[in-house]
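For this view, one protein chain was removed and the others were kept in their places.
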Amino acid sequence: MSITISSITAAKRKRHTTYNRLKKQVHLLLDPSDGGTIWDKVVNSVIVALILLNLLAVCLETVESLYREYGVWFRNFELFSVLVFSVEYLLRVWSCTSMRKYRHPVRGRLRYVTSPGMLVDLAAILPFYLPLSGLDLRSLRLLRMIRFMRFFKLARFLNASRVIRRVFASKRNELLISMLMVLTLIILAASLMYFVEHDAQPDKFSSIPETMWWSVATLTTVGYGDVYPVTGIGKTLTACISILGIGMFALPAGILASGFSEEFKKRETASATCCPHCGKEIHHG
Amino acid sequence: MSITISSITAAKRKRHTTYNRLKKQVHLLLDPSDGGTIWDKVVNSVIVALILLNLLAVCLETVESLYREYGVWFRNFELFSVLVFSVEYLLRVWSCTSMRKYRHPVRGRLRYVTSPGMLVDLAAILPFYLPLSGLDLRSLRLLRMIRFMRFFKLARFLNASRVIRRVFASKRNELLISMLMVLTLIILAASLMYFVEHDAQPDKFSSIPETMWWSVATLTTVGYGDVYPVTGIGKTLTACISILGIGMFALPAGILASGFSEEFKKRETASATCCPHCGKEIHHG
Amino acid sequence: MSITISSITAAKRKRHTTYNRLKKQVHLLLDPSDGGTIWDKVVNSVIVALILLNLLAVCLETVESLYREYGVWFRNFELFSVLVFSVEYLLRVWSCTSMRKYRHPVRGRLRYVTSPGMLVDLAAILPFYLPLSGLDLRSLRLLRMIRFMRFFKLARFLNASRVIRRVFASKRNELLISMLMVLTLIILAASLMYFVEHDAQPDKFSSIPETMWWSVATLTTVGYGDVYPVTGIGKTLTACISILGIGMFALPAGILASGFSEEFKKRETASATCCPHCGKEIHHG
Partner (left out) sequence: MSITISSITAAKRKRHTTYNRLKKQVHLLLDPSDGGTIWDKVVNSVIVALILLNLLAVCLETVESLYREYGVWFRNFELFSVLVFSVEYLLRVWSCTSMRKYRHPVRGRLRYVTSPGMLVDLAAILPFYLPLSGLDLRSLRLLRMIRFMRFFKLARFLNASRVIRRVFASKRNELLISMLMVLTLIILAASLMYFVEHDAQPDKFSSIPETMWWSVATLTTVGYGDVYPVTGIGKTLTACISILGIGMFALPAGILASGFSEEFKKRETASATCCPHCGKEIHHG
């Protein structure tokens, strides 16, 4: 583990080994993918629960009546959470050298600290340590929102996030094409409607970027009802666009659905399908 | 059937056998999965019809003009229904010992009574027998609503409910993941929009939980139009979120559709699939 | 074709044969599935065009400004159309005895006249011949609407209507189940929301049948915005219902899409797929 081991005394060596064993234990305890003892599960469950409670707290804090009454509790909980997450962060950085990949005490740790997962962890606690005095209300709110970064800490614990990533990767091309079609439709629909409706409703269809609000609301079929065509030709155009266009917006869903279907089928059939009678492999279409 | 049979006289035994045969008949008559005589169908049809009429009655009762005029009829019909369902319930409990599984007169009946189907049946008649005096109007309405439990009595008679359950079970993982994505999207969209629109519309985007109402209405594309962004950045954000997010909400539909497709295909091909090498039949999951 | 042929003179027989040949010609001319000469196509195209023009006329007639100005033209066109359709109807009835199935001059014709296609044809012209005096405005409008029956005359000419029917037939079970789920959802959602929102908005959620209007508008994601929950619990419930329920409403689309996919694939592969090298048949999954 360390290259200097041979040059130290036996006593020191023993202490060093105990130290390394502890580091390894801590690493296994914090990393959800390695190890499998009950203590692992307990530690992970506690962290996941704390993250979820944090999200709940950030949400509920914004309810003014709750904040006025329980403000102290919210602040104390925040303090406690940041403390726990900071300790977790430091322990992770300290114990990461147990991993082959990050063995080197300095360079290994640097590479570990700059890995995506650890950057998310850092972003989840950093805002708390910034000097917050002299900031206006809006910036303070933004900082509070950044605490939502803690949400992404969950990705480490979720098997699902890996499946989702793989499905998106496998359907990359289809998704890109459908996004392209969607963007094209939005721009074209907006420019057409701007031309048609601008004279009738100069305040709502005031410019093409403004009209895009209408075209998004229509093509996604949200239809808030704050902007809609009033002229005959505008209505006819809207009818044509929405009949043709709605398919495009439902495309990604269809593509993703088949992606998930295939991903899970792959997992099931991964364990080689054999004829139960003659034992030969059978390759399904 | 009974352990005490050998200790009773022949006359008693004969009476006992007649009694058991009757019990068996009653059981077969009430259980839609066993037996197949015309009388079975008649009894089942009558019960199904009564359930459907009950649902109709509960719905129509809430129409004030109808209730004022035909109130007596509604109450009488309710009385009649509860009577029939109670008799049905008691007969079921009495005759359940004809089934192997619930043979024991006490323990068997207890286990039978606590099975999900029987609990639904009980919940469908119980509210009627509770002392209703001294309850406020709202609780009374709640009790009336509980009569909707009778709806779930239908599950017993429907082949479809088994298919639905199997499709949901086979697509459990996909559905869970898509639900997770949906929830994530709702929370993130709400917190972003709260931050962006709170200053412009403090009454509508008053807190993150409140903003979730907007994010559900938008991402499901319902778009009532009671809450929508008015600032430029809010609209831009909404456009991005809805273009990216709508796919997520349509995912479960796609997943379920392919689930049904596979379920029915499985049933069709259940009959014959052979190994191309040895010609013997292979039973796929 | 007729049993009395042998008993008539040669001259008569010749006339009769000419008559029968003419009848056959007329039949082939009017039936889009038999025959394939250019005249067939011309006659069919003219009838299809006339049907489409009729639909257009019925639609445009309702535009008051157009009707006030061109009323005479609309009435004349209607007169002309009914004339053509009546002649077509009579010629069909007269010539149907050329078909094996309807050979008998009386019973054959009766069976032919009561076939679904011919009933549609009759319904498309009959209202015109009814004594219209003494009818109020609303009934008159209804009669005018019945002219839309002419639309279904098109089914005879469309290959697509057969494909659609076959897809619906093959997916009958899936569609039935999803319809059942949809209806269940509508009723349950309505009764829950009635209970929750009735006190806050007694005019909009006045009864369960009335609340179904909200539940349909929400679950189909139409969301007109005329009815929506205002209480916190109502909004939460709506969120849950719409997240869970939207999948159900998109199910039929997914089912039908896969139905069309399979139908067209079946047609393509119907012509036996063989290995181009060894000539043996290959059965794809």
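A few notes on this one:
For clarity, chains are labelled A, B and C in written order, and residue numbers in each chain start from 1.
Note that in this section a contact is a pair of C-beta atoms (placed from the backbone, for glycine too) under 8 Å apart; a residue touches a chain by one contact, two chains touch by 3 or more.
All figures in this text were calculated on a predicted structure; none of them were measured in a lab.
Across C:Val63, C:Leu79 or C:Ala200, the residue that sits in touch with the chain not pictured is C:Val63. Touch with the chain omitted from the figure is made, among C:Ser86, C:Thr220 or C:Thr236, by C:Thr220.
Against the chain not displayed here, chain B makes contact via residues 221, 223-225, 254, 257, 276. Against the chain not displayed here, chain C makes contact via residues 55, 58-60, 62-64, 138, 141-142, 145, 148, 151, 158, 160, 163-164, 179, 182, 186, 212-213, 216-217, 220-226, 249-250, 252-258, 260-261, 264, 275-278, 280, 282.
The set of chain A residues touching the chain not shown comprises 173-174, 176-178, 180-181, 184, 187-188, 190-192, 194-195, 198-199, 206-210, 218, 221-225, 228, 235, 238-239, 242-243, 246-251, 253-255, 257-258.
The criterion applied here is as follows: only the chains that are shown with their structure count from here on.
One finds 35 Å separating the Cα centroids of chain B and chain C.
Annotation for chain A: residues touching 2 or more other chains are 221, 223-225, 254, 257.
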